[in-house]
Every structure is written in C-alpha cells, then in structure tokens.
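Here it is, the structure, as structure tokens.
Apart from one protein chain that is not included, each protein chain of the complex appears where it belongs.
For reference, chains read A, B, C and D in written order, and residue numbers begin at 1 within each chain.
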Amino acid sequence: MIVRPMQSWFRMLFIWNGSVLQTIIPQLILLGLLSTLAVFTHGTVFGEKIPLSPASFTLFGLTLAVFLVFRNNASYARFIEARTAWGNFLIAARALTSQILSYVPGRENRELKLLLANEIIAAAYALKHQLRGSDATEDLKRILGPQRARAIQDKAYVPVYLLKDVRNRLAHLCQTADHGSIRWMLDTQINEMEKCIGACERIKSTPIPFAYSVLLHRSVYAYCLFLPFGLVDSSEYLTPVLCVFISYTLIALEAIANEVADPFGVAPNALPLDAIARTIERSVLELCDEDIPAELEPGSSYQLT
Amino acid sequence: MIVRPMQSWFRMLFIWNGSVLQTIIPQLILLGLLSTLAVFTHGTVFGEKIPLSPASFTLFGLTLAVFLVFRNNASYARFIEARTAWGNFLIAARALTSQILSYVPGRENRELKLLLANEIIAAAYALKHQLRGSDATEDLKRILGPQRARAIQDKAYVPVYLLKDVRNRLAHLCQTADHGSIRWMLDTQINEMEKCIGACERIKSTPIPFAYSVLLHRSVYAYCLFLPFGLVDSSEYLTPVLCVFISYTLIALEAIANEVADPFGVAPNALPLDAIARTIERSVLELCDEDIPAELEPGSSYQLT
Amino acid sequence: MIVRPMQSWFRMLFIWNGSVLQTIIPQLILLGLLSTLAVFTHGTVFGEKIPLSPASFTLFGLTLAVFLVFRNNASYARFIEARTAWGNFLIAARALTSQILSYVPGRENRELKLLLANEIIAAAYALKHQLRGSDATEDLKRILGPQRARAIQDKAYVPVYLLKDVRNRLAHLCQTADHGSIRWMLDTQINEMEKCIGACERIKSTPIPFAYSVLLHRSVYAYCLFLPFGLVDSSEYLTPVLCVFISYTLIALEAIANEVADPFGVAPNALPLDAIARTIERSVLELCDEDIPAELEPGSSYQLT
Amino acid sequence: MIVRPMQSWFRMLFIWNGSVLQTIIPQLILLGLLSTLAVFTHGTVFGEKIPLSPASFTLFGLTLAVFLVFRNNASYARFIEARTAWGNFLIAARALTSQILSYVPGRENRELKLLLANEIIAAAYALKHQLRGSDATEDLKRILGPQRARAIQDKAYVPVYLLKDVRNRLAHLCQTADHGSIRWMLDTQINEMEKCIGACERIKSTPIPFAYSVLLHRSVYAYCLFLPFGLVDSSEYLTPVLCVFISYTLIALEAIANEVADPFGVAPNALPLDAIARTIERSVLELCDEDIPAELEPGSSYQLT
Partner (left out) sequence: MIVRPMQSWFRMLFIWNGSVLQTIIPQLILLGLLSTLAVFTHGTVFGEKIPLSPASFTLFGLTLAVFLVFRNNASYARFIEARTAWGNFLIAARALTSQILSYVPGRENRELKLLLANEIIAAAYALKHQLRGSDATEDLKRILGPQRARAIQDKAYVPVYLLKDVRNRLAHLCQTADHGSIRWMLDTQINEMEKCIGACERIKSTPIPFAYSVLLHRSVYAYCLFLPFGLVDSSEYLTPVLCVFISYTLIALEAIANEVADPFGVAPNALPLDAIARTIERSVLELCDEDIPAELEPGSSYQLT
C-alpha cells in the first residue's frame, strides 16, 4: 500500500511513486511511437489511408467502458473484502485475548497467557505467509519457538491448525459444566478468526474469471492501437499527446485493477499484510500488558508492505 | 475455472485457452462474411442502400449497454454468492470438526472421529453432485462405504439428510444437560452448512429471469447484424475487422455472463467444485491428523473442474 | 418463472414464450404505424416538418438510461431479496425439523412429529397465499385438517400466528430448566422463519416509490413517440424497423422490471411460489422419513407458478 | 407513500397525483417561458447569438449523469434502509411478544401481557414521532395511560427509554438462574429493536453530505437554463416542448431523490410511518389474542402517511 500525505493539487499531477506509471512505460512508449508515425504518414499504412471515424470509437468505447467498470468494481470488491477479513481477524484476536484475560481459569499465569497470545499472533503471520506463498518458518520460530514451529510448518493449512490448538487448550482449561458459557464465548471468537482465514483463502483461490481479463485486455489494447488513426485527421500533431494520455488512463486503470484484484500480493497497491500482522501482534500484546514492537513505517518509496 | 499464471501484456492478446473464443467462432465467422459482403456491395442489399447512420447506433448502444451491464452484474453476483456459499461450507466443516475434536465426549475414539468427519465430507460431495445433476453414488461409496451409500442415494435432498444424521449422532453423544452448550455449538455449525446448501439450491433453482436473457440476446445480435451497414461508409475495407472485433466483445461478454451465471456447471468459467470439495476433504482430514489426498491440479487446457 | 432449457443462439432470437413480447404487442403496433406514417410524410405533421435532430435524442437518452438502470436494479433487488427470504424459510424449516427430530423430548412420537412438521409446512403455504392475496383455506384444510384451518383462517397474519403455535407447543415440550438451551435453539429457527415472513411482507407492502414508475414510464413513451421523427431523415424506409426494435427493447425492459418488482405476483417472470412451497413441504417431510409429493413441473408455456 | 393500483400504459402517461409534477410546476413554467423566448429571438440575447453547440451538452451531460445516478442511488439506499429498519422492528416486536407468551412466568396474567405489549407498541409510536419531530404525547397517552405518558414524554430518547423499561420488567420476571436462557432470548429481541431505533436515528441525523446536493442542484439548473439556446437552432419551434420535457425529467428526478432521501418525512414519496406503526400495533395485539384496530387506508390523493 502506498502511504503518502495528501499533496497539493498541483504537485499531485507530477507524482511518480505510487502511480502505476512505472509498470506501463513500455506500452506507452510503443503507442507514442505508433501515433507519431501516424502523424507523419497522415494516417496511412503502406500508402493506404486507414478509414477510422471518431464515431466508431464512440461505439467501441461503450463496450470498453462496460468492461472497465465491471473489472474495476470486481477488483476493488476483492480488495475491500480481503481488508475487511484481516480487520475482523484483528477484532476477533483482541476479543479472544481480552476474554481469556477476564474469564479463563488460570488467567493470572503469565506464561499460559503468553502462550495463548502467541498462538493467536502466529496464526496471523502464518495466514500472511500462506496467502503470499512465502515461507512462514522464520516468523513461526520467532513467535512459537523452534520446536513448535517444526511440528506445524509442514501442515497444508497452518493457521487453521494453530487455531485448533488454541481451541484445544482452552477446552482443557474450561472443561467443567460451569464453564460451558465461557467455553462457547471463546469458541465464537476462534470461529470468527477461522471465518477470516476461510474468506482470505477463498479470495486467493478464486480469481476473477480469466475470460474477463482476456476480454478487457484485448479491448483496451485494440482501442489504443486504433486510436491514432482515428484522431490523426482532427488532432494532427496533437495526436501523440492525446493518444498517449488516453492510453495511459486506460492501461493504468487495467494495471491498478490487476494489482488490487490480487490483494495479498506485494504490488504497490496490494494490502500491507506485514503492517497489519504487526498491528495484530501489537494490539494482542498490549492487552496482555506486555512490551509491544514498533509499528511498521512505509519505506523510501512510500510503500508499506 | 481457468487457472493460468499471469501472462505478459503482449502474450495475453493472443491467448486461446480460457478466452471464450472457441464457443463463439461460428457466429463471428457469419458476421465476418456478412460485413465483407457489405463492403463489396457498398452497403446495398438487392441494389438498395441500407440507410443506417452511426447516430442510430449511439441510440441503440445505450440500451444495449444498460442490458449488458445489468446482465453481467447479475451473473457475476451469482458466481460470487455461489463461491462464498462453498467457502462458508469449508469454514463450517472445519469448525465443526475442530469442535468435535475439542469438546465431544468420546473424541479420543478414532473410529467415531472418522465416521463423523466422513459424513461431513460426504455432504460436500453430495452437494456437488446434486448441483451438477451428476451421480453421487461413486463418491458416497468411497467415503461412506457401499452399505451406507445405498441407504441414502435415493433421497431427494442427500446433503441435508446426511447432516441430519450428523446432528443425530452428536445429539446422542451430548445428551446430558451438562452438554447443553456443546450441543448447541455443534448445532450452529451444522446449521451453517445447511445454510450453504440452501443457498446453492436457491441459486441453482432460480436462474436470472428468462426474459432478460432473451432481450439481451436479441439486442446483441440485432446490433451486430446492423453494424456492417452502419460502418461501411466511413470505415470501408476496415469494416469487417471492426465489426468482427466489436461483435467479439459483445458476444463474448454475453457468453461469459452465461457461463458465470450458472456457477455449478462445468463450463471453463464455472466454479471448480471438484477442487473445492477436495479442499474440504483435505482440510477436515488434516484436522483429524489423518493422511490427506493431493490437491487437484488444472488439466492440459488450464481448466480446474 | 420461466423454465426453459438453454436454446442455441439462433433459436433464442425467435422465442415467443417467456419473452414479454405478448404483453406489449399493442404498443409496438401503434409505434410501428406511427413510424410508417412518418416515413410516408417524410417526418411532417400537417405539412410541417418536425425538427428533431439525433443530437436531441442523445441528450434525452442520457436521462432515460439513468432511469432505466435505476428502475431495473431496484426491481431486480426486490426479486432477489424475495427469493432469498423464501430460500431462508426453507433452510430454517429444515433446521427446525431436524432439530426437533434430534433433541425434543417425545420426538419418537410420530403423531407429534407430523403435527409440528405440518404446522411449519402450513406456515409456508399461508405465507404464499397472504402474499398473493389468494385464499389459503384449501391448503390449510389439506395440511392441518378442517377444524384447525377454520380456527386460524380469519387471522390477519396467519403465518405468524401459526409459528406462535409451534413455539408454544415446543415451549411446552421443553419446559424444564435442563431444556433451556434446546428451547432457545428451536426458538432461533422459528425466529428465522418470522424474519422471512417479515421481509416478504415488507417487500409486498412497500413498492418502489410510485413517482419513479411514472417518470420512467413517461420518459420511455415520449422517447419512443419522438423517435420516428428523429430517425426518418437518416434512416428513411428503415425507420419503422429501427423504431419498433428500439421501442421493443425499452418497453420490454420496463415491462420485465414491472413483473420482477412484484415478485409475489403470478406474472411469467415472478417467483414460482407454488413450486417453492412444494419444495419446503417435500424437504420437511423427507427429513421426517415420510412419503413426499412430486415436485411441480413447468406447464405447457414453460411457466412454473 | 403513494398507493395506487397499476394503471394501463396509456393512463399512466397522464397521472397527476403521485407524480412530483405539483411541486415543480413553477420552475417548469419559467423554463417554458425562457425557451419560448429563445425561439422568438432565435437564440440571441440582446441581439447577440448565444453560441452553444449540442456537443457542449454531451460533455456536460456526462457529469450530470454521474451526479444524478449517485444522488439517486444514495437517496434510495436511505429509503430502503429506513424501511428495512422498521420492518425489523415489526419482526422483533412480534418475536418478543410471542416469546413472552410462550416462556415468561406469569404469562397467563392478561394484564401483565398487555402491559408489556403496550410498551412495545408505544416504543414504535414514540420512534415515529421522534423521527418526524412531532409530539408523541397523544399516542403515548392512548397506549400507556396519561400517568405513564407524563413520566417519559420529556426524555430525549423516548423509545430507548421505553425498551429499557421492558427489559427491566422482564428481568424482574425471570430473575432465577433457571430463567437465564429465557432472559437472554428476550434480551436479544429488545436489542434487535434498539438496533432498528439506532439505525433510524442515524439515517435521520446524517443526511447525504450537503455539498453533493448543492453540486447536483446547480448542475441540473445550469443544464436546463442553457438547454434552449443549444436546441433552438436544430429544433426550432419544438424547442419549448423538448426543453420542458427534458427539464421535467431532470428536476423531477432531483425532487423525488430529495423526498426519498428523507424517508421519515411526510412527503408523498416518504415512508408511511403511520401505517407501519399501526401494523406493528395490529400484529402485536393479534398475537395476544386481543381485538385489533383496522389497517390505515390511503386517503383521497392515494397517499398513505
């Protein structure tokens, strides 16, 4: 995620970091060259005039807009749902910790308290690594110790397995009938965390149907490719400027939508899972009255991962 | 579902598998021929000029866009809802398994544990077959054994019947008043699974109202049919290219929307129910510390069923 | 609801049943005549040319599109919400039945079991009749017997009254403190059904604000009425074809939206409440291991009521 | 709310009551005069031609459409949410009444029953008056008696205060540990009603941000004001007809959106809170087997308040 203080309206026009401009420079240069060529040849190819009226573009623009809107909305909905799932994980992790500290027999025992808190934190980190396809070993070792980390790191669904363990421990602590309602209260929060995990797995494993991406991609590029020949008669030497700018908006929107649709990636516009996992760690530890690590800060290119 | 690694922007333009191009080739060829004919006859039919100005297309394009947007959004909403229902089934199946392993008296008994786990898994497979209209016998036999499979395979609503059985068994295990809250906890997860089943049945049994499909279909084809005569004057020999491309985007969008609106089908853009059911099986078994089968991989045409 | 197997793209263009064409034939004929007249008079009325340029239609088309999109989305949202409410009724009815069979003391008593199951089924049928404004007596007699039917048929809110009765009976069966959690579990499902009833009543009693319908209606017809005079200059003898087709798409969309916005009606695109109530009956009875009636099949005009 | 039987397509074009035409007549007459003037002066002002091409309107129409769609959707979402909150109030009121009648000790006491039922009904009426800013005294007196009415009418949040009272009484009736689950069940419904109250207060106290209204308002009127000068060249003497009609659709949509955005008002397209409160009263009393008052009927101008 890009974290930048709001710029003045003027400086905002010339920002480089955080716009997606970097990733689409090659295509824009190609289109710039093509349209410059079109200006010099007055829109002819091999001496033959390319007959494209602006009206055709209006027709075509219609379906293009339909695709762009759909694709962008669907992508952003994924982003928001993923963010909400992580937000709910934080909420449930806090609630569970706070409930343990208020209700569970043996809650005065600092070791037990920390053991449970760490398993909750470890589940958050394990989820992050599972979603990004990265290796969770380091984080698990740091939080749970090397022995426990080794025991679970080969599981296919590590976060769920960790939560099963939390549930098991708590069931042990609250096994009398008198603790029935406490057990259930705690179970509800564990279940809440499992829902977040399940939601993230679902988003990860089911992208927007591939055919939509192909169709939008082709429409965008076909549109950009034809554009110089449609504009050259009326816009003359301004054609390259207009073409590159319009192409920029279209290709950039597709690029942003791509990044946002894969919210667990590490692209500049994906979710800052590192920072979110850290917040979960901080908040759970603070509730336990432990020292808390510092918040993550955006790096030099204003990116928070 | 099509599972392909993201391609470069250039190769994405020429992908064959996973675009819906295969299914709409005949219509596109017909439209290509028609527009070529229109070029040769300069837009006349039996010597009579077809008077279609681009302005008419703008008017018509408006309602077309309204239909396309609606139809596509409604279809995708069905896809997402269906996927979410299956995702929730996985979440509830995990929670129920994990709760059984933590709370139910007799949970040390491996046989009992597996019996319950298998009924949950069988419900997922039975749901898949019910939604696809395929025969569940093979899967039920494999998971529950031939005797049990025979007893339930003729039921009209097999998954619900299986869950009733799970509920019954658990009620038996937790029948003292002391187990009241545990019984309810388990019941909540069974209820959650029944909600997913009900949601899938609803999506399956209530398509998007038929009249919408007819209206969109007619609008799309009428538009594509008139297009060559509207463009031939201004686009000359480029008409076939433009017509086929615009028709491609329109007809392809309709085709994708059709596939996506029937998310339990086996079309390339439908849900990969086989893979999802396998994930449920894997996750439930892993929680029971049993060996787990391999994940399903996409086949040669990148399709996951 | 229209239930038809998917047609080939070609046959789909000429379908009669299930399109709304039947209900809007008179208007289309009138508009056809009007535009034919406009062709013959070259767009003059009493010798005076009607000065309408296509540009005016673009301006006007904009607000028309805004209205159409809104009206259609609002209507479809009602349809979906109504369908979901009925789907949730089925889910809750199943859950309640299944819970009664697993937990309630005296559940071995077949008569008691059936009595409760029948009251649930009767509530579904009573809701259907309440929403359609039809007479529930026949169905209530069939399911509950004539005596009971007579006692409740004059209530203003029959389904709610029936569920109160179910709640009462269950409260009676589970009145010791030990049954506290079971009582509540059952109550939750009854409450769920009451939510579905309330949602349906709400949809029924609060249509889309009338002023929207009036505004859209006037816009559509004004547009269709002016259309021939706007197109006649550029489209000449094709004007009637274009006008009738564009009018067809607009008026048909309004007609579909009207049908869909009243989802409890008996129009071809309304919900098949008969079939849904039957499904509820089937599923509840199957859970009780009773014989189940056949599913309803669409009639000769492919309509399921 | 306007309640009218569906009219034939033809009569629907000339309806007066229930369209918002009444409230916007002055503006339309002004615009009609202006456009008539523009026709006579051939689009000149003080002898100077106003140079406005239809293309400018297309540009401008774009942002106008964006505003209209947003404003209308946001308004309608408020309307629907408000209606749903009231619908949920009804559902919770019914559930609470029905639960009291089934579970609460002392439920055979008719006086107690009615006392609780009346407090629920009074909360509904008090909410109505709070939202409309009207005086609740009359209704509170009628339902609760003058003494009780006097004690609460000066509270800032009467409905919440009434529900606190219901909660208190029920807590009193169910104070043994055995009644723990019943107490909670009842509390859940009271909580549900408090949610509805909170939702309504939220809608009431947070209108759509004012700047949106200003921006849309100015855009609509600027558009309507410029329209005659843009159309006069191509539409000649038809200009007033077109201008008034297009202005009618735009201004009417803004007017409807305004009414709908304030769903607790008494405008023709606001919610019929009187009728809804009456339905709550009827349904709660019917569950108590008491006589029920008649439903409210729309008045002479088809309006239900």
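By our rule, a residue touches a chain if its C-beta (ideal position, glycine included) is under 8 Å from a C-beta of that chain, and two chains touch if they have at least 3 such contacts.
Quick caveat: nothing in here was measured; it's all calculated off a predicted structure.
**Q** Tell me where the left-out chain touches chain A, residue by residue.
**A** Touch set of chain A with respect to the missing chain: 1-4, 6, 9, 12-13, 15, 18-20, 54, 57-58, 61, 64-65, 68-69, 72-73, 76, 79, 83-84, 87-88, 90-91, 94-95, 98-99, 101-103, 178, 180-182, 184-185, 227, 231, 234-238, 242, 245-246, 249-250, 252-253, 256, 259-260, 268-269, 271, 279, 282-283, 286-287, 292, 302.
**Q** What does the interface between chain D and the hidden chain look like in terms of residue numbers?
**A** Contact residues on chain D toward the absent chain are 27, 50-53, 55-56, 58-60, 62-67, 69-70, 74, 155-157, 160-161, 163-164, 167-168, 171, 177, 180-181, 183-184, 187, 191, 194-195, 197-199, 201-202, 205-206, 209-215, 217-219, 221-222, 258.
Quick note on the criterion: only the chains that are shown with their structure count from here on.
**Q** Look at all chain centres (mean of CA atoms) and spot the one farthest from the centre of chain C.
**A** A
**Q** Just give me the whole-number Å value for how far the CA centre of chain B lies from that of chain D.
**A** A distance of 38 Å separates the two centres.
**Q** Could you please state the distance in Å, as a whole number, between where the Cα atoms of chain C are centred and where those of chain D are centred?
**A** Comparing mean C-alpha positions, chain D is 24 Å from chain C.
**Q** What parts of chain B, by residue number, touch at least two of the other chains?
**A** Within chain B, the residues that touch at least two other chains are 58, 64-65, 69, 180-181, 184.
**Q** Based on the touch definition given at the start, go ahead and assign the chain network to line, ring, star, complete or other.
**A** If you draw each chain as a dot and join those that touch, you get an open line.
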